[in-house]
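Yeah, one chain of the complex is gone here, protein chain that is, but the others are all in their spots.
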Amino acid sequence: MSIDTQADDETADARIAEGNAAHDQERHHDGGEGHGGGGDGGGHHESPEVVDGRQRMAIWLFIGGDMVILAGLLFTYLYLRGTNTEGHWMNMVGYTGHPWSYYYNVLFVKGGSLPNPTTVSVNPVSAGFYWFVTLVTVVSAGIIWFGEKRLRASRDAKSFVPIASLATVVALVALVLTIVQLRQIPEIFVTQNDSAYMAYTSYSSAILVLEGSALIHMVVLAFLGLGLSIRASRGVISGDKWYQVRLVRLFWVWVAISSVIVAAVVTTVNTIH
Amino acid sequence: MTTTLEHTAVAEESQGGGLARYQNAGTAVAGGVLFAFLFWLIARKTMDPTGEAFNDQVTTILGCGWIIGFWFGIGAFNGPMRWLLGRDHSRADDLYYAGHNQGRARYWKYTTDHKVVGVQYIIVTMGLLGVGGLLAMAIRTELIMPGNHFVNQQVYNAFISLHGMIMILALIVAIAGPWANFVMPIMIGARDMAFPRLNALSLWTLVSAASLLVAVAAVGGLTMGWVVLAPITDQNGVGMDLFALTIVVFAVSSTVGGVNVVCTILTMRTKGMTLERVPIFVWGAITTSALALYAFPFFFLVEVLQLLDRNVATSFFVSGGGGTGWLQANLFWLMGHPEVYVILTPAVAACFEIAAVMARKPVFSYRTAVAAMVGLSGLSILVWAHHMFTSGWAPTLGGPFMVTTEIISIPTGLFFLVLIGTLWRGHIWMKLPTIWMFGFIANFIIGGITGIYLSDIPIDNQLHGTMFVTAHFHYIFVGSVLFGAVAALAFWFPKVTGRFLDEFLGRISFWLVFIGVQVTFLAMFASGLKGMPRRVSSYSVIFDHTNLITTIGAYIIMSGMLVLLGAIIKSWGHGEPSGPNPWHANSLEWMVPTPPPLENFDVMPVITEDPYNFREEMVRS
Partner (left out) sequence: MTDSDNDKTSLKSFFWLWGILTIVGVVLGLYGPSHLMPKSMSPNMHLTILTMVIFTVAAAPVAAGVYAATIYVLRNWTHKGDEPPPPAKPVRENGIIVATWVSISVLLTLFLLIWGLGALAEDNASASSNPLIVNVIAQQWVWTFQYPGTHVESNSLYLPEGREVEFHVSSDDVTHGFWIVQMGVQVDANPGVITTIHTTPNVLGTFDVRCEQFCGLNHAFMDALGDVVTPQQFSTWLAAQPQRT
C-alpha cells in the first residue's frame, strides 16, 4: 500500500500550530480546558500524574459497571422475595437431606422407593457469619488504605511489602470464609425425570449468586494484593509510582462497601413477613 | 520527546515482545481447542452423570475451556501476569505489541495499535453480517409461501434465533468497533487509545465469543429466539449454554471497549481539543460507550443467572422454586432498550459528520446534536418496560412507561433538525458516503414514526408480537444503522486503505439496498397490520402476497450487499488512490498521512477551532 502520503494541505497546517518541545513541558500545568492534553499512546515518556488520572478514571468506570451488576443482583434478590412466586421463596417440593442418605437408607438398606416429596423449607443464612465475613473484608480494605497512606507519605516501597502481604492474607481469609459460606447455602434434594439432584429455592439462588459474586471479587483482590506485594518488593511501585496502590485501594474499598451493602440487605430483609 | 515510535532505534525492535512473539490467532485456536478438550475430560470425570444437568454442565465447562484457552493462546493473560510479577512492559515490548514492523502478520496478533484493531473490527463485522445475512435469506426463502417447504420448524427456529443474535452483535460493533477505534483517537489528536492492550483484549474477547456463537449451531442450535426468555429456554439443548457464555464474554468485551473509549476521549485529547471542538462523531462514540457501560452489565448478569439455572439447579427464572420469568424479562430489557441506542447513536453521529463535511458547512447547532445524543441515551434507560406492555407484568406501570417512551421522540426529532439544518443551503458533494447518508434519513423517519405507534399501549395490544414490530426495528437496524455504517465505511475507507470505495459499484449497491429495504419492510408492515405474528415458520394464506413481496425485496437487498462486498474487495487492493484527505475535510484524521503511521503524529497538533470551518482556499484545482 504505497499511497502518496504527502501532506499538501497548507491551510490545514496553518490551523494546527506546530507543537514544540515546550508544549510537553506545559501540559502538566494547563489544568482547565484541554486538560490531559498531548496523549502519547506509547506511554513511556508520560508523567506519572497523567497516567494516574487516566487509570483512575478507568477504575471508576469499571467500578461503575460493577455497581450496575450489584444493583442487578440486589434487584434480583428483592424482586424474587417480593413476588414470592407460588409461595416458593424459601421452600420447594422435595426432600430434606442429601440424595446419598436416601440412596443409602431408603433404596440400598431397605430396598424401597422414594417417599412422596413434601414441601421443604429452608432457613435464612446465618447473619452473624455474614457480618463476620464482611468484617474481614472491611479489615483487609482498611489495611490496604493504611498502607497507601504510609506509602504516599514515605514513598518507601520496602516498608509497604509487609502491609500489602498482610492485606492479601486477610483477603485470602475472607475468600476461604466465603467458600465456607457458599457451602452452607441450603439445598433441597429434588427428583425429576428419573434424575435426582440438589436444587436451590429462589432465596438460596439469590444468596448463591451474591456470595458467588463476592467470591470472584475476593479472588481479584487476592490477585491484586499479591501483585502489589511482589511489585513493591521489586521496587516497581516506589517513589512517584505510589499511585498504583491507590488504584487498587479504590477497587478494594468498593468491594468492602459492596459487601457491607449486601450483608445489610440479606440479613435484614430475608424472610417474607 | 516528540518523536514517534517509527523513529526509535532499530536495535530495540528485536528484543521486545517476550511470549507474544509466539502468539497469534493460530495459537489462540490451538489453545482454545486444547483447553476445551481438557475441560471436557475433567467435566466428564467430575460431574454427576445421572444428574439432570449433566450435558449442560459438560458443555458449559467445555465452553469455558475454549474461552480460557483462546485467551491464553492469543496472549490476553500476558499483561496481567507481567503486572503480577512486576515485570512491566519495556518500550521494546510496547513496540512489539503495537505491531511495529510486522507487516500483515500483525492483523492476526494481539496487536495494540488502534488502527490494526479498527481494521480487525471491520473484518469481524463483515463476517458477522455475512453469516447473519445468509440466515436472513434462509428465513425469507422459507417464508416465500405458506407452509413449511425447505426446512422444518426446528431448523427455522434455529435460523431466526441465530440471525437475531448475530445481527445484534454485528450492529453493536459495526460503527463503534471500526471507527471509534480507527479514526476516533486520531480525531482527538491522540497517539493511541488510552489503554492499547485493553483495546486488543476487547477485540479478541469478541472473536472468542463470536466463534462460540458459531459453535452453538454445531451442538444442536439455539431454537428459542435471540431474547431467550425463560422458561422456554429450559427446553433448549446445550446450545443455550454456549449462547449464554457467548453473551457473558461479549459483555466483558464491550465493557472493556467502552471504558477504553470513554477514557480516551476524556483524557487523551490534544492541546486545545476541548469538548466543544471535537468532531461530532466523537460525541457519538462517547455517549454510546457510556451507555454500553450501563447496559451490558445487565446482559452479563441475566445470562449468568441463566447459566446457573441450567447448570446448578437454581430457581431464578423457573417457577418451581419461586423464580419468575418476569425477573428475566426485566433484567433483559434493562439492557435491551439502551442497547438499541448503543447501536443507533454511532450511526447518527457518523451521518452528522458526513453531512457536515460533504455539505461544506458546519454541523447545524452542534449543541443540539450533542444534547440530543446525550438526552436519548439518558432517556433510554427509563423505557425498558415498554417491551413488556402485553406481558401482564405490572399493568399499572404501563402509563408511566408510555410517557417516558414517547418523550424519546423529542431528541430523536432533533436528529432530523440537525441533519436537515446542516444540509440546508449547503454545497452538497454527492459522493458515495453522501448518498448512503441520504438513505439513512429517508429510512430513519419511517423507523422512527412506526416506533411511536408501538409505544402507544392500545396499539401495542394489537401489534405487539407481529411482523409490524419486526418491520419497525428492521427499518431502524437495516434502513438506518446499516446505511449509516456503509456511509461511514465509504467515508473513512480512503483513510484505511488509501483508496476510494468504488463509486460506481457503491451506487449500484445503494440503489439495490435502498429499493430492497422499501420493498421488503413496507410489505412486512402490511403483513403485521393484517395480523401475522413474528417468528413463525409458516403462516395463513391471507398473508401470502405481502410475504412474497418481502422475500423478493430481501433478495434485492442481498444482491445489493453482494455488490457492496465486491466493491470493498475490489477497492481495497485496486481502488482509485485517494490521497490523505479526499473529502477536503478539516478534522485531524485527514491531516495525517494515509495510512497513518504508528502513533499517528510526528508533532502533537494544537487545536484552535472546531473542524467545521471550511475555507475557500482549501479547495485545490
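Each chain gets a letter, A and B, in the order it is written, and its residues are counted from 1.
Assume contacts are C-beta pairs under 8 Å (C-beta built on N, C-alpha and C of every residue); 3 or more make two chains touch, one makes a residue touch a chain.
Predicted model, so just to flag it, every value in this text is computed and none were measured.
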Which of B:F35, B:F243, B:F281 or B:F438 sits in contact with the chain that's absent? B:F438
Hey, which of B:T141, B:S409 or B:S559 is the one touching the hidden chain? B:S409
Among B:Q15, B:T50 or B:Q153, the residue in touch with the chain that has been omitted: B:Q153
Taking the full complex into account, find the residue in B:G86, B:G378 or B:G426 that is in contact with the omitted chain. B:G426
Sole touch to the unshown chain from B:T270, B:T466, B:T520 or B:S587: residue B:T466
Missing-partner contacts on subunit B, residue numbers: 153-154, 157, 223-225, 229, 231-232, 234-235, 319, 324-326, 359-368, 390-392, 395, 398-399, 402-403, 406-407, 409-410, 413-414, 416-417, 420-421, 423-430, 438, 441-442, 445-446, 449, 452-453, 455-459, 461-462, 464-466, 526, 529-531, 533-539, 583-584, 612-616, 618-619, 621
For subunit A, the residues touching the chain missing from this view: 85-86
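Convention: only the chains that are shown with their structure count from here on.
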Geometric centre distance via CA averages, subunit B-subunit A, whole Å: 27
In their complex, what parts of subunit B are in touch with subunit A? 1-2, 5, 48, 50-53, 80, 83-86, 88, 91, 94-95, 98, 114, 185, 189-196, 255, 258-260, 262-264, 266-274, 293-294, 296-298, 300-302, 304-305, 308-309, 312-316, 319-324, 326-327, 330-331, 334, 497-499, 577-581, 586, 588, 590-595, 599-600, 603-609, 615, 617-618, 620
Footprint of subunit B on subunit A - complex, ascending: 1, 3-9, 11-13, 15-21, 23-24, 26-27, 30, 33-45, 50, 53-54, 57-58, 61-62, 64-66, 68-69, 72-73, 75-76, 79-80, 83-93, 190, 192-193, 195-206, 208-209, 223, 226-227, 230-231, 233-234, 236
